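Notes for the one structure printed next.
The complex appears here without one of its protein chains, the remainder shown in place.
Moving on to subunit A:
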């Protein structure tokens, strides 16, 4: 074989190899849209085979949740996308009590976001119900207001649970829950006097009388 045909042979041989190499080395693509078009057309009531993820709380309890619900947490989402979720996801920072609340929140918000096809039906049903009840005010409960009301009820918990939810939402990186819970604490401070704030959070006043007077003077404008 002369050198030219050797070169041609090698060229094709090596370039075919390179195609194999490139296949192996291609970085795993992050699927941007994980929703299956067939699934999204199904109504909420229909049972379709959705992928389930197992979450393990710090006290050993296991929770099976739909993947879409679990992915409300950016932390979990990244783990799933990096293929670390096959044997369940351990969450050593979250107890079962808190985890079940978190899952409840995520499920509610995923369901609320996935209901556009039902909106017409829900609005019609709500309008009929309102007409029957002869109620004043809004004729139909707009889904967004519903969700807000649900959120408000959701955070009516004792302080320990509320703070644990903040820590969990931060750790799991769930923006909506973090915003909601932080705002709840802020609302517990708004408009209160110092003494009321101390009572709310069981805080001891550790200023000396002289210090307290100095601080008051500094912040006089806020008390007017």
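What we mean here is this: a residue touches a chain if its C-beta (ideal position, glycine included) is under 8 Å from a C-beta of that chain, and two chains touch if they have at least 3 such contacts; residues count from 1.
The definition used in the following text is that contacts and distances are computed from a predicted model.
Chemist: One chain of this complex is missing from the view, so tell me which of "Two-component response regulator", "Protein phosphatase", "Replication factor A protein 3" or "F-box protein At5g06550 isoform X1" is its UniProt name.
Modeler: This omitted chain is identified in its UniProt record as "F-box protein At5g06550 isoform X1".
Chemist: Based on the whole complex, identify which of A:60, A:92 or A:191 touches the chain you can't see.
Modeler: Among A:60, A:92 or A:191, only A:191 touches the chain that is not shown.
Chemist: State which residues belonging to subunit A touch the missing partner chain.
Modeler: Here the touching residues of subunit A are 10-11, 14, 18, 21-22, 25-27, 30, 159-160, 163-164, 166-167, 170, 178, 182-183, 185-186, 189-194, 197-198, 201-207, 211-212, 214-216, 218-224.
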